[in-house]
Structure formats: structure tokens, C-alpha cells
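A quick write-up on the structure given underneath.
The complex appears here minus one protein chain, its other protein chains still in place.
This part shows subunit A:
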Amino acid sequence: MWKWKRKGKQKSSKQQPSNQQSTKQSDTIPKFIQVMSNSEDFVTYTLSGRTKCTISYIKTMCDSKILNRSVLTTLNDNHLHTLHDMQEKIPVEDIQITKDLDVIKEKVMVGYIMLQVRDAKEEVLLIPAVSLEAREVSVPEVEFSVVGPKEAFVETLNTNINLIRKRLPLPQLNIKEMNIGKVTKTRVAIVYIDGIANQDNVDTVTQRLEDIEIDQVTDSSFITQVIADNSNSPFPQLLDTERPDRVTSNLIEGKVAILVDGSPHALTCPTTVVEFFGASDDYFLPWHLATAFRLIRLFAVIFSVLSTPLYVAVLTYHHEMIPAELMATIVSSRSDIPFPPILEVIVLELTIELLREAGARLPTKIGQTIGIVGGIVIGTAAVDAGLTSNVLLIIVALSALASFTTPVYQIGNTIRLIRFPFIIGAQLWGLIGISMCMVFYIGHLIKLQSIGRPFFEPLYPLRLKDLKDSFIRLPFNKQTERPVLMRTGDPQRMNSSRVNAKRDIDE
């Protein structure tokens, strides 16, 4: 018995040498070339024109324009014998000469052209000819807004940094880069404004990124999950956004941004739970309207999480809470249903989740059809068939709708899921069960941290100053200080007396 278990244990106890892969590889340039030659797209040949040298590069990674127009023409037109001559003559920026095999490997793999001359076997010339196949900067699709900038990040790190830099022409805008992922060696950039961002935050982020032990980083969400303070939490502890304007304003607040090559999302931290309910739209509207919409969004979230659990609790245990006017409606719509409220709710919630999953997987055009067909047809059919009541259908549909109001997609997923414990709690102990779940979640949120800073911040610990831009958004002239959460080195955004000064023409 339990053989499968013991076997697993034995296997895991065998320690594999961790750097097996790297030792096996070539440790001299000829061997490296030999290993690379196994791939069809690796090209190496010797020029026999005026300049004699060996050119090696990966065809699929190199920009042939640079190779043909700048490198080959120069080499054929001139007599160049040393690498230094070539470095001077070839009209390409940032050409380097190196002996370091690790650098050579790394550079060649990303699309540098390697030049060797017979005299200097050890040294090689590396010409950057990286060809970047990149998507055009397009309109944000996840965080769409009607007003405001319509740029979104793309999968290229350089473009993304460009999008940020052009909004922040500051010498203090620091960008630290590192490669993460044993296999993928993905470029990850830490972006912050020196002097505004707290050095502790920058150090924490840097240290956590450096310590990551992972083989691949396909997307920024890998980073979120790995460096999160509590990886088991359903709440995302880094805010991911595809809007450069949002990243920029976060940087100005003193946050640290993480950009990952190959991912159209930037991560910003430290973040708080209320930030997930703020849209960038909020800053483009007058403050009272923005405040009202934020409160509506907050209500929508609470409604989305609690409406079906309350339905279960009230219909199962607390009949006296049903208003007398609603009694007839609820009872008569429930009277045909063979299931108890809990089953009815689970059936309908699962249907909605199915629709969502199907909608997310299907191509856009079919997805819309599925949404309509699912919503209307399945809903009415379920009511007609006596599987669910009318009242519940409305509640579930509304709560599904409400969960889409969150501006950040990640927290929307969280909200989708966390209502299920509430439903079970409601079935077990009624309102007490709901309260217990609530206490559990709030306790969890209070304990949660984002890069060592409290995640539940303006509420716990209570920092009244930060409430100015949380559930409500006060006008810009009231927000002259950066959030306390960031512990920024320069807490003053602007001079408050000058902000509020009246500037009349007569004066």
C-alpha cells in the first residue's frame, strides 16, 4: 500500500546536479559554434574578399538589413585586418570586442553578429543586429477607457520602456535590467524614479527578482505569482496594468514598476486593495463624478460577492428577513423548484462560470454570440424548466455583471472565485456563516502585504491621508502629498499654497 507515495518520495530525494545543463555545453568558441551548427538557422562562413574573417550569426534573429548594408559592404570595401579596425569602420552602434564566452553566447543568441579573424582566435567582435518582430502599439483592450490616452504596452520591452520614458523625461528615471529564467533568460526591467521611490522598496523588488529560481518567465504574471508576499492568497499583490499612463502616474507616486520582455503588462508595487477598484478613467473625470463611480464600483463588488450567499442564507434560515411585499414573489417563484436554494445557486453560478470560460476561450465573434445565447436562452430555459427561480436568475446575472465592473482583470477573477466559500458558509450557518467567511477574508487581507507594505492600507493600518485617493478621489489640488504607503523620499507632490492660490487677472 501507498507504494506510489513512497516511490515519489524516493525520487524527490535524489538530488540532481543543478548546473548539469551548463557544464555540458561548450566552453570554447569552436565548440560553441559546433553546438550551434546543429540548428539549421545558424549560419557561419568565412569571407574571402578584401577582409578575411568568419561571420557567424543566427539567421532568424538577425536583421538582414544591418548585415547586408552595413556589415558586409564595409567588410568588402575595406581592408580590415584587426577587430579594432572593424569596430571603427563598421557603421553600427555599440560594437564590442570580447573574450568572455558567456557574453558571446548570450549576445549571439539574441541576434548579434559574431566576427572572428584568424589572428585573434580568442577575441571576437559582436555587432548588434537584433531584429525585433514587434506588434504595433495598439489601443488598450483590457483596461479600455473612453477618454484619456489610448496606448497600451506591447510585448517588446524596449517599446514599453519607450512608452514610459516619453511620458517621464527625467534623468532620475532609473531602469535596472536583469535576466530571469534559467532557460528563457527573459529580460526583466525594474523602473522607478530615483529620489521619489523609497530605496527599501526598490531593494526589496530587486532582491526578490534576483532570488527567483524558475526555468521560464513567459509573462509578467509569472513574476507576480513568484514574488508575491503570500503566494497562496487569491488576491493579486502586484497591480498589473497595460496602460503606460497608469504606470507613469504610479511611478510618480513613488511606486516601483516591473516590466517583463514578452509581456504586454507592467506590474506596479507596492499596491493596496483599493487600488484595484480605481480605474484610470477616474482621473480623467471631475472628482465628484469619479468618486461616485468608484463608490458604485465598490458597491458592485460587494454586491457581486454577497448577493447569492445572502439569497441562500435568507431563504434557508432567515425567512423573517424577506420583506412582506417580496414574500409572495419569492415564494411563488421558488415553489416550482425541486432543489434547495443552495443547489439552485450552485447550478446557476456554475452556468455563468461556464459561459464566462467559454466566452474567454472562443474567438471574439463567436464569443459574443455565446454570451447572448447563453445569457438569454439558457437563463429563460432554466427558469421554464423549473431549475432556478426568476428572482435568483436576476440576482446571479446582476452579480456577474457587477463583477465585470472591476477595472483590473486580476481582481475580477478573485471576486469570481471568493463568493463560493461565502455560499458554502451561508448554507452551513446562514448569516453567521457569511460573517465567518467575511471575518476570515478581512483577517487575511489585513495580514497581506505587497512588497512588505500593508495591502489593506488606507483602512488598516488606518491612514487618513491616503483615504483621499481610495474610495473617494479628491480633486488634484487636495492631493498635494504622495501616499504615505510608499514612504517616499519626497512626500510633497507640489506646493499646496501655490496650488490653491487664486490667479485672477486683476491681481
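Assume contacts are C-beta pairs under 8 Å (C-beta built on N, C-alpha and C of every residue); 3 or more make two chains touch, one makes a residue touch a chain; residues count from 1.
Methods note: contacts and distances are computed from a predicted model.
Within the choices "Ascorbate-specific PTS system EIIC component", "Energy-coupling factor transporter ATP-binding protein EcfA2", "Cytochrome c domain-containing protein" or "Germination protein, Ger(X)C family", the name that UniProt assigns to the complex's undisplayed chain is "Germination protein, Ger(X)C family". Listed residues A:158, A:291 or A:333: the one in touch with the omitted chain is A:333.
Interface note: of A:316, A:449 or A:480, the residue touching the hidden chain in the full complex is A:316.
Subunit A meets the missing chain through residues 314-320, 322, 324, 327-337, 340-342, 390, 424, 427-428.
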